[in-house]
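What you see is part of a larger complex, with each chain still in position.
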Amino acid sequence: MRILVANVNTTGSMTDAIAAAARAVAGPDTEIVPITPAFGAESVEGNHESYLAAVAVQEAVRSYAATAEEPFDAVIQAGYGEHGREGLQELLDVPVVDITEAAASTAQYLGHRYSVVTTLDRTVPLIEDRLLLAGLSARCASVRASGLSVLELEQDRDRTVAALVRESTLAVEHDRAEVICLGCGGMAGLAEAVREATGVPVVDGVTAAVTVAESLVRLGLSTSKIRTYAPPRPKRIVRPVAER
Amino acid sequence: MRILVANVNTTGSMTDAIAAAARAVAGPDTEIVPITPAFGAESVEGNHESYLAAVAVQEAVRSYAATAEEPFDAVIQAGYGEHGREGLQELLDVPVVDITEAAASTAQYLGHRYSVVTTLDRTVPLIEDRLLLAGLSARCASVRASGLSVLELEQDRDRTVAALVRESTLAVEHDRAEVICLGCGGMAGLAEAVREATGVPVVDGVTAAVTVAESLVRLGLSTSKIRTYAPPRPKRIVRPVAER
Amino acid sequence: MRILVANVNTTGSMTDAIAAAARAVAGPDTEIVPITPAFGAESVEGNHESYLAAVAVQEAVRSYAATAEEPFDAVIQAGYGEHGREGLQELLDVPVVDITEAAASTAQYLGHRYSVVTTLDRTVPLIEDRLLLAGLSARCASVRASGLSVLELEQDRDRTVAALVRESTLAVEHDRAEVICLGCGGMAGLAEAVREATGVPVVDGVTAAVTVAESLVRLGLSTSKIRTYAPPRPKRIVRPVAER
């Protein structure tokens, strides 16, 4: 099975890291195909950049689908709290999995309530909104910010782990979470450290999404085309491309 | 005062119609500046096209702001149930008004519950989602589809009015709505006919948004920059442009 | 256009202050007509006094409507978190605007969540209840009390501003509000001071309500008479009047 994993930003090293995390959990017969969008921000932290990412990912996946020699079986959008999953669902016949939703759905199997620990304070409302739309907010205890930007996450691993552990602990003790979701596609490698420090299960969205995508494919299930996610109607569209 | 009114699709005649509706209600000192996006769909009916519209409008407004000789005081995004308002709010210091939200907020002053009557069945969930995110769904009785596409709306005015009246009547009698919002930027001229046939107030989003934008400007109020809608952080962004 | 602005208490100097705030934002062609009820409390702080105010305002507006030489175009009920708006809507054909709702609706255009900062702790539940009924509580982060009574508000402006800034700051930092509504008709003149100290938009209900009322009149919209706010049915009613 081939699963496309679309990074939401234009930073190739992040695409590589996400692909590596995905491969670490993927089944032996699963091929992970990483995608980097042609336009947008080097890191996505806010609505404007997230909307750019949504369109850039949709265009990248469209382009890949039109030119790839081999078909693919599922797509993962590897941005936490980002816009766009619904557009991919319209464009494709294969299942689409957003890592925000995969993490939350997975967390709900593991405890009475879960929290998300993310990067900057300004991204908290985006995540809250995506969970609300996805129907996954009733058991969300809180979304908390570590205060670190996406690019800062990788600069000093110890500082990053300390910040995530601090907010996770507050989530568990103050907000009564019992499970933590790491709220950024670039936090995949940190789950074990946070789990050890807090004693609660820690869910990474990318790896959770890989197992969800594989599951949907194995179950022979894909997006309903009856209404919301029907293919776009034929019409005249001017496509966006990356400026030179 | 100058108010930008951004059409969400690339059809210039629709931009003209929206601008005319806006001007009909604008105050004597208000200049309406219409904007047509450089890329996207000729009509927006679904998530993929709506995401394209969101980015195209944001790029068009950014471009206008960077090059216009005169400043503007507010922006209206004239698409019903479309993505993107949050991105504009980050990019601008002036207030941003989405017509979906302006219509619903206005309707709430007029009756115990309101319904939206829109175009195609597939756009109903988009409108529901925008109202949910905007915190305006508690008093929404229903969102109903007329079954007519955006482009069909103008083909046969009698058929269009008949379809809107049929669904509005069902909304009033079956869903217990007391006010109707016309759920498409291109329905502005039809409000009076629907009001006459149903006997309930009918709100058009474009005209409602003009009065909201003027009100915010007169009150000296604009988007909070404290968290969610802070300006994008400085970073490397590859911009999308229209393909040739 | 003539807009009635009804104070909810019997203190004439407050009526004057509310009228002055309303006039400061009203359009050049708008006449503000202040109304003071004939019975009720000198300041309204609780349910019993609020119910008295509801009836006193309804009776005062009825009386004005029956005897005024000139018609009026809209009515504003200038009490924050008070009962009664629905009764006025039944009695009148012109639009009715409650300042609690005008402030909240206006705030929702400006940020992801808003808080209300009001007078005494005991009035917090009244405001929460009115927002719940109005369908405006989903994005309300909190209602906070300054601890000052209505009559204390004007005694020491510095103390009042300090109390409002203290609670507004807690609302922004702790409750994650991005906009503040001043929760008392008598706080109109303090918005700028709170905005300067907190850096977030501050909405005053009276001025917001004036722009809403003007907008509804310009849009030709008024209360739906189809069900909830139909005129009272003809029946025998013994009217209340002020005791001598």
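Chains: A, B and C, in written order; residue numbering restarts at 1 for each.
In this section, a residue touches a chain if its C-beta (ideal position, glycine included) is under 8 Å from a C-beta of that chain, and two chains touch if they have at least 3 such contacts.
The shown structure was predicted, so the numbers you read here are calculated from the model rather than taken from an experiment.
Of the identical protein chains in this complex, 3 are displayed in place, while the full assembly in this structure file contains 6 copies of the same sequence.
Here, only the chains that are shown with their structure count from here on.
When every chain is represented by the mean of its C-alpha atoms, the one lying closest to the mean of all protein C-alpha atoms is B.
Here the spacing of chain A and chain B, counted between their Cα centres, is 29 Å. Shared interface positions of chain A, i.e. residues touching 2 or more other chains, are given as 124-125. By the touch criterion stated above, chain C contacts chain B in their complex at residues 25, 27, 95-97, 101, 105-106, 108-112, 134-139, 172, 176, 178-179, 199-201, 203, 207-208, 211-212, 214-216, 218-219, 221-229.
Residues 10, 38-43, 45-52, 54-56, 58, 83-84, 86-87, 89-91, 121-122, 124-126, 129, 132-133, 149, 227-230, 232-233, 235-243 of chain B touch chain A in their complex.
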